[in-house]
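The complex appears here minus one protein chain, its other protein chains still in place.
By letter and in written order, the chains are A, B and C; residue numbering begins at 1 in each of them.
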Amino acid sequence: MKRREFIILSGVGATSASLLSACGHPEEKLIPAFIPDEEFVPGIDYWKASTCGMCPAGCGIIVRTREHKANKIEGNPFHPVNRGALCARGQAGLEVLYNPDRIKGPMKRVGERGDGKWEEISWDEGIKMLADKLREVDPTAYNDQALFVTTDSRGVTAHVGHRLMEACRKGAYVVWPLFNEVGAETSYSTGYRSATVFDLANSTYLISFGARFLETWHSPVMYSQAYGEFRGSSGKTRGRFIHVEPRMSMTAANADEWLAPTPGTEYLVALGLAQVIVRENLYKSPASAAFGNELGEYAPENTAAITDIPTEKFIRLAREFAKAERPLAIGALPANAMPAVTLLNTLVDNLNKKGGVLLPSRHNEYYGPLKMLAPRDSFMELSHTKFAEARKMHAWRVMMIHRFNPVFATPAIREEILTIPFIASFSTFMDETTELADLVLPDHSDLERWDLKSSYPTSGGMVVSVTQPVIELQCNTRQTADVLLALARDLGGEAAAALPYESAEEIVKKGAADFAAHWGQPDAETAWSELAERGFAAAVEEFRANTYATKDQLNTTLLSGLQLKAALEEDPDYPLTALIYEQLWQGDGSFANLPALQELPDPMTSAMWGAWVEINPQTAQSLGLKDGDLVDVQTRTGAVRLPALLYPGIRPNVVAIPFGQGHLAYGRYANQRGANPASLFPPSQSGPHLESTSRARVVKAAGRGELTRFGTELQEQMEKRR
Amino acid sequence: MLELEWIASKHAGRVRSQDARAPKYTMADKRPSDSKINSDLLAPVNHPGWGWYATVVVSGLVVLAAVGALGYQFTLGLGVWGINRPVFWALDITNFVFWIGISHAGTLISAILRVTGAEWRRPVTRCAEAITVFALMIGAMFPIIHLGRPWFFYWLVPYPNERGLWPNFRSPLAWDFFAINTYLLGSIIYLYLPLIPDLALLRDKSRGALRRIYGVFSLGWRGTQLQWDRLERAVRVMAVVIIPVAVSVHTIVSWDFAMTIRPMWHSTMFGPYFVAGAIFSGIAALILAMAIIRRVFHLEEYLRPIHFNNLGLLLLTMSLIWFYFTFGEYLTSWYGNEPEEMAVFNSKISGPYAPLFWGTVVCCFAIPAPMLAIKRFRTIKGTMIASALVVIGMWFERFLIIVPTLTHPRFTFNWGSYKPTWVELTLTAGTFGYFVLLYAIFTRLFPIIAVWEYKEGLPLGEHGEPTIVGTPDVEYESA
Amino acid sequence: MKRLTKSVVVVCAVVVIIGIVLLRASGKPEAPRQPIEFDHWQHVTKEEGPQLECTFCHENVDKSSHATIPNIITCMGCHESILTESGEVQKLAAFAERKEQPPWRRVYWHEPEANVFYTHKPHIRAGLECITCHGKVGEMHRVRREVDQTMGWCIDCHRTRSVSIDCYVCHR
Partner (left out) sequence: MTEERKSNKPRWAMVIDLDRCTGCEACVVACRVENNIPTVGPEEAAKGRSINWIRIERYFEGEFPDLKVKFMPVLCQHCEEAPCEPVCPVYATYHTDEGLNAQVYNRCVGTRYCANNCPYTVRFFNFFDPKWDAPLDKALNPEVSVRTRGVMEKCTFCIQRIRKGEEKAKDEGREVRDGDVVPACVQTCTTKAMYFGNIADPESEVSRLSKSNRASRLLEDLGTKPKVIYLNKGD
């Protein structure tokens, strides 16, 4: 008997039973649901505005609530970022709120670390415990430190956490992003400084170097909307879209032309295009002529062999791009390769022009008096390598971890984390890192907490979006910022002085009102009530057309770091290249516990409920592999066992694994599903800059893998016959 | 005269067990005595033997297993079957079509033989009619148990209700409901009518409660001339009426498929194709049943090689017709070369279903047709082997009509596959067990060869009437 | 024999009747005992009473799909000062004290399996009287189910008023 069947038989499937059973007429007792109270009249929907927390993009949402339950999330139709739309992740937000595997309240460890034995404690007890640990940090010792690790670089947590750590003498506020693409505000994500956006909608010719703007890059919903307009709306010609990426992502699948260069050589494609534009004098910005000599070595004739893109294609695309009415290049390449993309935009001179790169000039004014929304400049950015180095220097005594799961992102870090004497986790779920914690102080879900988020819509300016509770608390959780405030009060002295707030709510209300006041609504109270109802406020700026005047402004040194070679060395024992990518919904693996997303067929492979290895059918044939065969992907660092998925949209001799599955904790939906490819790469590579690539080999293992697809499984049947 | 005979048989005295093992004689001999016939033909009723009990126990256990599986399915839902999206029908409907097909053995064959006055039919009819009723009962179960919510099956009945809801008479499934019920009712009547004189015989030969029960069901049969006249007329009318009903039933079953727009279902010839297939599998089932009855109840003198020979010839005819239809069906698909049709076609001819498909062709045509065409092989054993192959082959033929079409929806993205679960397999086994069980019980309660009808066909012996109608048997005995 | 037939018929009839009664009884109680003996008559019909409109308490009937049962706060709005010595009002006050709603029992409802999405609002808009579907509740002391709200009953009314009897109007 299957597990599921047993469950049904034994009647543990209690929900369905209570929903559907007729015995004893449960309906008769439901009467409390028909009594109105101050908040809800039964049978009437109440929509509450907030901000999506499923990625940093900051889409506005409205949540439909009824009878004290939230039952649908929709995009806020007035929000300038997403204009009513919402992506698959955002739609699944309620499954975070109502997830059966949420941590119900504060706990402390009673067994050995990782034993999973916990004792429920009160909030006061938990905060006291953490405060005592922080007090133990020796302010005089150079290498004694407390650490606050998070993925938030802005917002209430960052504001409070940062101040507390500063006040905590040796405290360090650490931001540790895994995938840099989504909404990260730092330069390497776009090649430009923060607040830069791209006017896709009005562009007529778009080249994307690995920027999966329809799935995961930057602000997917905003750029999807722009893409819709780019493809044609009344009165606009249909834009042409070229995508450069070794694996056909969903974004690539939408391109008019897909170029699949050798992994890691995307920047050479960009430079090759630039070289053609310069040598054929197709550039528009006057300063561009100066690049003539420097680009010589990147001529497509030189690089075609490395990139595996024919020269003629370079020349044709370069001409098309340069001659297009409003060309635009975007990219998601390693920071040191991004200048190649920036260069293309420079050559066609599209800065602050319709359909080009929009670089707001007044962006420093946006934040108004509210500095909490500004990206913090004094945080430490961490990757595994840096962590290991820093670990040698500092004897971290206390590690506080918030919205981040390093043990999953970089499994090798586990041992090092275990050496830290005291770990407090603020996780909402029991993830791999929280399992090692000594104290768990669970945070609210995004629909229960207070926060402010800033984002930059293509319409210009900045939008501040409010995250506010849309429904009463589901568990005995507390917002981390509130916990930190309580902590500061408990610590007293400097810490208490640095954080003179009652609650996160107060900070948010004050910050939001300040912002609104700065941008046109002087009455703080009206400002706040408007904001709470609409969910956002905007600072508006018209983009001023701008042009690069001289070569110096182009920062020509950008090219110096680039080398004319493939990204990976040949390795005779490991003839293939393995890469991991951020899949449509899986993010950094933190959505693996949402059943609606687990059962969402991957748009390209149609696979669900698991992980897989994408292999080109040609390569598979040469390795004697069939679809669904279990294979070991091995690198010099590690190996994973996953089912092979024959995928025509990947370069031969490259294998790709989606990141996000393979949890060893994290609740019933995520645990023990697929494998975590992070172990394939040296820990240094799981840093923030690049989706990792490595030399690899694929060995057939015994047995068939569990590869579940929604669409048909057979390769030959995937093709459209009709 | 018949009445006289009847009275004679009534006074023939009690049957003794040793009579069952009476010395052999051929039909060419003079007419066997009434008591001999009675004791031979009533032997299974009176002295079933250990084999009968064993059969009942074994088939009963299989049925119990199937009932258990059914209970499991009703408790949890149809998910315990292997069906999925897009294969929403599989073994359930295979069994349905198969058993409805088997049911054509009886009534249709016996009716045709009666109407055409084929004298050799006499020992065959009862056997055949019983198959019809039981196979139909089993087949008709499936449209109910295959429902997602079987407890609402009565919504197919057009009963007046306050909600003003009626069945959808446009649906072939609603037609099925009426056709099958009509056929079942007709078949029961058609089985029952010729049973009345034999019930009277049993009534007279039994005592106590049994006598009363047989008495009720024999409807006060006294064997008067009037009664005989009426019976004969009723049987004759029923024989004529039941033929179109039988044809319509399987036509409508085929229309369940043909009325859809699915590739390789939507075919105008599905009606005759299914009817032919049904008669084909029905005859095979009849031959198998007869051979087994003949053996276990020692009815060698009654079920003679001539019957197997004749039925074998019928089976050969049907095999040829079946092959003709199949060939025509597939050839037109192939020539049409429509992509959706070809997807299904290829999956059967050379794809994953090819072993089953070619196996079916071998079982239904390649082996039985030549075998039955050669007189030397048209023996009891030969026809039995051919029939067994045909029954198996026709089951798979039904499966192959249903499943490959469903695994290949028009949009290739939705193509699927199907694997049965133990529940479906147990249910399938259960249908066979149930059939055997019902049949065994029937033989215990009623003579499986119509006593009066057999006697009616015999020479009158002392009265000096001409004897056997039809071909003399000797020829076949020696062959 | 005749007697036998007769007795068989009688026994069958009795069994059927008992069965129907039992089935009905095991289903929805016709006049369930409420946690507080709320008397509709006193509030609505009684001459010296307040003679409230139905919508005074069931205020959302023209706004929502549900007519809604009044919150205890509504009750206490009057009973804070009126009839405070009555035993039932004291029960009410005790509930209010505990900030609880009395566990009222439903008189009219349909099973969730019926998949019915009835909404009051359009029926009120069409000018239907409350008593048409709920009986003369205002004249009852304890509410008793007076109308058998079966599907046939719904359809009858829809037919006579030539409202759509499309399944999708109510079931979805």
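Everything below uses one rule, namely that a residue touches a chain if its C-beta (ideal position, glycine included) is under 8 Å from a C-beta of that chain, and two chains touch if they have at least 3 such contacts.
This is a predicted model, so every value here is computed, not measured.
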- prompt: In the complete assembly, which of A:78, A:123, A:574 or A:710 touches the absent chain?
  reply: A:710
Query: Given the contact definition stated above, which residue among B:58, B:118 or B:147 touches the chain not shown here?
result: B:147
- line: Only one of A:50, A:203 or A:224 touches the unshown chain, namely A:224
Option touching the unshown chain, where A:47, A:78 or A:98 are the choices: A:98
Omitted-chain contact residue, chosen from B:102, B:156 or B:264: B:156
Query: In the whole complex, what residues of chain A lie against the chain that is missing from view?
result: 2-4, 8, 13-16, 19-20, 66-67, 69-75, 84-92, 94-95, 97-100, 214-215, 220-221, 224-225, 227-228, 231-232, 238, 248, 250-251, 253-254, 256, 258-260, 474, 584-585, 595-601, 603-604, 606, 608-610, 616, 618, 648-652, 668, 673, 706, 708, 710-711, 718-720
Message: Counting contacts across the full complex, list the positions on chain C that touch the omitted chain.
response: 112-115, 117, 119, 121-122, 125, 164, 166-168, 171-172
Statement: Interface residues of chain B toward the undisplayed chain are 76-79, 82-89, 143, 146-150, 152-153, 155-156, 165-168, 170-174, 177, 256, 259-262, 406, 409-414, 416-417
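Assume only the chains that are shown with their structure count from here on.
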- prompt: Using CA atom averages as chain centres, what separation in Å is found between chain B and chain C?
  reply: 57
Approximate Å spacing (C-alpha centroids) for the pair chain A, chain B: 67
- prompt: Could you say which residues in chain B touch two or more other chains, in rising order?
  reply: none
Field: Junction residues of chain C, two or more chains touched
entry: none
Field: Partner chain C, residues of chain B touching it in the complex
entry: 161-164
Field: chain B contact footprint on chain C (complex, rising order)
entry: 150-153, 155-156, 165
Message: Using the touch definition from the top, list the residues of chain A that touch chain C in their complex.
response: 19-20, 22, 25, 27-32, 34-37, 41-44
